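Next up is a structure, given as structure tokens.
What you see is the complex with one protein chain gone and the rest in place.
By written order: A and B. Residues from 1 in each chain.
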Amino acid sequence: MNAHAKVQPNRIAGHGRLTPANQTRFTFDGKTYGALVGDTVASALIANDVHLVGRSFKYHRPRGIVTAGPEEPNALLGIARDVTRHTPNIRATTQEVFDGLQATSQNRWPSLKYDIGEVNDVASPFLSAGFYYKTFMWPRKAWDKVYEPFIRNAAGLGHAPEHADPDHYAAQFAHCDVLVIGGGIAGLCAALKAAKAGARVIICDEQPQFGGAFHFDVDAQVNGRPGFEWAQETAAQLSEMDNVRVLGRTTAFGYYAQNFVGLVERVTEHVSAPAPGTPRERLWQVRAGQVLIATGAIERHMVFANNDRPGILLASAARTYLNHYGVAVGKNVGVYTANDSAYLAAFDLKRAGVQIPAIVDVREAIDPKLASQALELGIRVLTGHAVIAAGGKLRVSSMSVSKAGGGSEQVIPVDALIMSAGWTPSVHMFSQSRGKVKFDAETNRFLPGIYAQDCICIGACNGTDDLGQTVEEALKAGENAAKNTVARPKRAALNVKTIGGESWNGNMVGAAPGAEAGKVVKAFVDYQNDVTAKDIRLAVQEGFHSIEHVKRFTTNGMATDQGKLSNMHGLAIAAEALGKEIPEVGLTTFRAPYTPVTFGAIVNHSRANLFDPTRTTPIHDSEVALGAIFEDVGNWKRAWYYPRAGEDMHTAVNRECKTVRETVGMFDGSTLGKIEVVGPDAAKFMHLMYTNPFMKLGVGKLRYGIMCREDGYIYDDGVVGRIAEDRFHVTTTTGGAPRVLNHMEDYLQTEFPDLKVWLTSTSEQWAVIAVQGPKARDIIAPFVEGIDLSNEALPHMSMATGRICGVETRLMRMSFTGEAGYEINVPADHGRMVWDTLYATVNAAGGCAYGTEAMHVLRAEKGFIIVGQDTDGTVTPHDAGLGWAVGKKKEDFVGIRGLQRPDLVAKGRRQLVGLRSKDSRSVLDEGAQIVADAAQHDKMIGWVSSSYWSENAGSPIALALIEGGFDRMGETLFVPMPDRTIEVEVCRSVFVDEDGGRVHG
Amino acid sequence: MAKAAIKAMDATRVHPLAGQSFGGPNVSIAPAPEAYRCSLRADARAVPSLSKALGIKLPRSAKQSITAADRSALWLGPDEWLIIDTHVDPLDDLSKVRVLHSAVDISHRNTALLVKGPRAADVINAGCPQDLSLAAFPVGACSRTILGKIEVVLLRTDVDAFRVEVWRSFSAYAFELLSTAASHN
Partner (left out) sequence: MLLIHCPHCNEERPELEFSHAGEAHIVRSTQLTELSDEEFAHFFFYRENRKGVTFERWRHTHGCARFFNAARDTVSDKFLITYKIGEPKPKLKISTNQNKKAAS
């Protein structure tokens, strides 16, 4: 470490809670700075006398650090650990320094001190509220080339990371009796009380250390201990309890229905070298019996001209920097206030050796105790005065002070200016819970009013400012929370005695003197979105009378800080301009997240392999060994084709298709959905669910079934086998399995509850191996026990149970290829053994494994449909040429009435037919549109649903849905493509073995 | 080929997670030994007969299970139980029952993971939204529920031990989610 880095001019020896020996380093805009362990980037920068940290969003004005907490609107930095770990828009006031942290300022070019965008500040009369809405409307063509690039360059803070996030983010659901949000004295007292009564408690606080206001308030004592130390001891005590989970560095960001609260825990953001396996952040999804909201209050700034100059910050922030971090915000610090608490900051600074040239207080009268204390310390107090402007540009250099009502102006040099307009209770969580706030006119603040959920606000967020009252309220809330959520709460004494605590007497909302209506000054209300008092008045002037509209027009409160500082001021200014009371103008609703949440935390474990489940069949590894290329079918990996040396997909698929028809092929059909339908009414149920008749299907027989929805459109299809009188083995499409079972359960449970039948998914119980082709029987015969494979005993569309390769099988004589063949069902754990055994024989016989592509071609050669490819949810069985599968004599089935609808029986419906390319070469594009008139391309009469090269047919083949297709046999139609028009002839949808004799071989 | 060759074939079951396991200081995850499983469906009237045949009293209310020797019966729904047995096929016992019911073999449909250790509940809660405290989910409690993006059946076998029943093609996902959560706990 070089000596230079050690000099931190604003670090005050003997102040703060950090250990001087624990030195660390970080960089800001490439320059190395020293810091102490426990510093935030903000406290470390101020320690190094750096206040200028960024440029504002719209006007590119120089900006500094305003706060010491999550409400920070200005000091947003890019924070990087290394090349792949860069996060934009991190609040310097919450980011803890770790060794090697790299911080960069944002929204400036080419440098922070000289920023070309500053011209916006000069040009600001043209950039007032609504400027974008009004200006970039016309001409339209200027949008793409001029306006949008300009806005894109100028707008947006920081830049998104360019590398994939290398870190892992964890997640956990958690349940508790009592969730306490906020670890100040209110939260700690309530948590301890509830925990001692036996409640399961989770308490979280966004800061690294508990204690809330004790970070800055060093005067208060709790149980005879300095408040901050009491807080640490209490948090430690809670951590020791089995029924308590204590979460530091954890922000409650969203309060959802039924006490469901989202928390983000920052696990390693403060660590220089995170231990392997530690998540970067953890998302907690907490369900609480009762929520205790102890979120405190946020100090407001004063709205006066140039109140955004670097070095101007909240009084409580200055006090935090001094008392917690041991950092003075300047050497000569002015004070501007409407509230008592700023005095205490001034006194602490003065005692630490900082010059306080004056306390400027807009109030005429102040607490005499404060006045005499100021006098004792030699601090001049100007009551009834206002700071009407701040001087300086890259850093505040002076404050111009005059009587609040006007008058002569004195310029007081300062190098920092601290301010307080009073405290805004943090009702964010309460408001997110859908609670309604009520306005307290006396103190000018919104407080929790009508509760919508089982929660209680305690302490400063509830408007309770006094320390003793806060403790009382918190203990009572903790006790009640336990009573309400624990069956037998324990009696546990808990005494908390406090002394001191600062006064928050006095406040103001709205523009301070000098920034009133008519004054052309930049008095910022919303720092982050560059909204001034003038902008809000302009919005009112332009006719926006609801705060929701004012907010959107000016963007006040719409930045990432959600107006934590600005909402009340904006509201007050709008109310004044409208001549209304504040509650009449209304407060906008707070929405989640309280502070920005990373995508990492939201996505958490669901990345890479865990993004979505990858399902593989029991035979998968054998397919891998055979060199299969896989395709994704839903979540399944299915073998697509099996290329041999030197083969591309086309040649592999052609070979596989030829082999199946000439010798034999093997196919993994395990992904097929399977449902076992069992019970005395099984046949009746099948009869109702499918269009086909099922009552008379014999045991040991198979039937191709079509399932419709009530509207008469095809929903799914599959082969159904009757295992026994009261047992069916139903297959569904691969993708349809869950919805078909749901559809069946729906009817069974709600429409036909009297049927004695039960449904069980057996999709994954059975591995399915299709063996198809002229040699199929020869292949399997040696391995089959207990089943007569002869054509007479086991003809096409029949099944039997027995054994194959020594294991149980449901052997089905069926075909989706048009060849004679079998679908062999075996218990899944044996699937691979059976596949490997049969494959050896298939291979020796000159057969091969075929994948889903060959399967598609083979079935298309026979005109077998694939639901979802050759149907689109508007295709009836009749449209698909499957009218034979609709039982004519049935009195009821799902879809029976839908099929009678006028549109479904009308002429000219799209019907599934075959297409041959007239040139015998062109393979059509699936999805291509079909026209009847080559000259009229815009009159589509149908589309290509399936299309392949068929090596077996020696030509391209296609299936298409065409208007009145069945009556167009032999007609010439056209498929217009970008480069040419392909002539096609309508034909039957069977291209191989037209009479269908081969399946019986 | 002679039928004799068939006998020589290896009919041992291949566990979809064979060889996978995770061992950490607070949680271990391992595939459960192979088991017979049966999806049993019946109305309340049939419960006494079925219980007698199975030698185990079918639980009658939600989240309850019963385990005796190698056999467990888990309540999954008002007319649905999952029977797990590591030695004897429950279907054999049920084949003689005359009372109306449905018994379907799902031995191979499911597989199971055993999650053990002091942080077992936390690790499962990485993806499971149910309250797994001992008060809400005591030893013996069971439920079909969600784990991340899949469905599972959860059975608490001990204070610090769970059995996670999952369809076999989802077992790789279940294992990876649980082991990822365990290694980032």
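What we mean here is this: a residue touches a chain if its C-beta (ideal position, glycine included) is under 8 Å from a C-beta of that chain, and two chains touch if they have at least 3 such contacts.
Keep in mind that what you see is a predicted model, and the values were worked out from it rather than measured.
> Considering the complete complex, identify which of A:D746, A:D919, A:D933 or A:D967 is in touch with the unshown chain.
A:D746
> Quick one: say which of B:K63, B:H101 or B:R119 touches the chain that got left out.
Result: among the candidates, B:K63 touches the missing chain.
> Can you work out which residue in B:S65, B:Q130, B:S169 or B:N185 touches the chain that's missing from view?
If we include the chain that is not displayed, B:Q130 is the one touching it.
> For the chain left out of this view, which of B:S72, B:T111 or B:S143 touches it?
B:S143
> Just checking the interface: what residues of chain B touch the absent partner chain?
Residues touching the hidden chain, for chain B, are 61-63, 76-78, 80, 129-130, 143-146, 151.
> Pick out the residues on chain A that sit against the missing chain.
Against the missing chain, chain A presents residues 256-258, 260, 285, 287, 710-711, 742, 745-746, 749-751, 753, 891-892, 896-898, 900-902.
In the analysis below, only the chains that are shown with their structure count from here on.
> Show me the residue ranges of chain A that touch chain B in the complex, using the header's touch definition.
Contacts found on chain A: 168, 170-175, 200, 277-279, 285, 287, 605-606, 609-610, 612-618, 636, 676, 678-680, 756-758, 760-766, 782-783, 785, 803, 805-807, 827-830, 832-833, 837, 841.
> Which part of chain B faces chain A closely enough to touch in the complex?
1-3, 5-7, 9-11, 13-16, 34, 39, 41, 79, 100, 102-110, 122, 125-133, 136, 148-150, 167-170, 172-173, 176-177, 180-181, 183-185
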